[in-house]
Each structure stands twice: as structure tokens, then as C-alpha cells.
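Notes to accompany the following structure.
Only one protein chain is missing from this complex, and each of the others stays in its spot.
Our next item is subunit A:
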Amino acid sequence: CRISSDGKPAKFQPPPKPVIIDKQKQREEKRFLSPEFIPPRGRIDPLKLFLERKDMIQRRKVFNIPEFYVGHILAVTTADPYANNKTNRFVGICIQRGGKGLGATFVLRNVIEDQGVEICYELYSPRIQAIEVLKLEKRLDDNLMYLRDALPEYSTFDMNMKPVSHLDHEEIPVNKLQVRMKPKPWSKRWERPKYNVKGIKFELPEGKMREAQKWSQPWLEFDMMREYDTSKIEEKIWKEVSEELKK
């Protein structure tokens, strides 16, 4: 046994208790509610939202729509009556998720043979046969429309890309990539604060950046009429949706 510095026998120290990280619990705590379930602000009859949600859950039971965010790289196969195999496979980075309810859409962008291509798919359309997530990667923004004015290398993805494996319990990594842009003019003035773009490396002179700040509206974040707190609505809808999907 160990001899302490005093020479007397040391007091029995019990071993430290093992810290059990329950991966199952961590996975359950991570709730993801697809943004199209959250109702928009406005006077909409809750019965209409309920019926729409029922249809959406019905579709999700038959066809698996994976959890994905803007910035993920997806491969979508749709039924196409004019294609060779009657199916059409498109790989691209998701730049925008719009629409609420059954009409929810997402836009995939890719550059094929030096031509930028964007396709807007409807999540609940019956023509979609499969949605696979190839690479899970969140970006700094919710809306990657600026990739249209970025150098084409940032939007090119291999059509036959292999899916990158991702463990269930790990958090989705955030790619803090700062994208370099083509020379101006751009389709939108991305340096202006209204777009709140964090993922661009602006190489514009200081004068232009200061001039862009003239259009900032710092009072917007304090505007109480614009607040839309969705936490309670989300919890209710999450409970309803998860119960229905488990059946």
C-alpha cells in the first residue's frame, strides 16, 4: 500500500465514481422539429393547421424525410417521365428551406459542367422517391443564397459523392467557412446588414463597409411587435408529431 509523506498508512480513498454518459438519453433530449410544422404568424384556423399536420405526418410515415438543415449536402431522386430510368438523381447543397405546411420546399444548388443549377423541391411531393443526406454540416447562416455570387468552387459537389458517416448522438458540426466572392456587381448587396450574412469574407475596402452600415436598423432587434416566440407552440407540436409517428 502507499506510504504517505507522514510515514503513517494513508486513509482509504474510495475510487472516483464513474460518470455514465447515457447516449440514449442524450439522443432523446435532442428534439428536432422540422421548420415547416411551425405555423406562421397570422389569424389561421387551428383546425386547418391540424388537418395539414395530419397529412404531413401521414406522408412521413410512408416516406422517410430525414432531419436536415441549410448547408447539408443532399441527394434527391425524383420520378421523371422523360428520363432514361424514369428517375432523376440530383446532388446539391441546401441553400434555403421555405414554405410552411404541405407546400414546404428546399432549394438544392450545384455547379454541373461550369453551369450553376438550382432546383427547388417540394418536401411532400409524391414524385420524390428518396432523400439521402450525404454530408451533415451546418453553416453560419440560415440562407446561403450568396453562393450564387461566390466563386463556383464553393458550390461544386461531385454527383457520385459517397455519404459521409455521422454518428447519431454527435452534434451536427458547424462549418465556419468564409466564402470568397466574385467581383461586384452581385445579385444582392450582401454586405448590407439587413441580410446579416456571416459566412462571406468581404474583401471590400473599409469605406464601402462603413457605407453599407448606413442601412443598418439597430432598433429592429428591440421591436416588441416583431417578437414571435414559438417555444410553447413548438413543444405542443413536437409532442403531437412524435406521438403520431411512434404509432
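General remarks:
Definition applied: a contact is a pair of C-beta atoms (placed from the backbone, for glycine too) under 8 Å apart; a residue touches a chain by one contact, two chains touch by 3 or more; residues count from 1.
Everything below uses one rule, namely that contacts and distances are computed from a predicted model.
Taken from the listed names "VWFA domain-containing protein", "Myotubularin related protein 9", "Large ribosomal subunit protein uL3m" or "Nucleolar GTP-binding protein 1", the protein name that UniProt assigns to the chain not shown is "Large ribosomal subunit protein uL3m". Note on the undisplayed chain: of the listed residues A:P81, A:P185 or A:G207, the one touching it is A:P81. Checked against the full complex, the one of A:L33, A:I128 or A:L177 touching the unshown chain is A:I128. Hidden from this view is one chain, which touches subunit A at 43-45, 47-48, 51-52, 55, 58-59, 62-63, 79-81, 86, 101-103, 122, 124-129.
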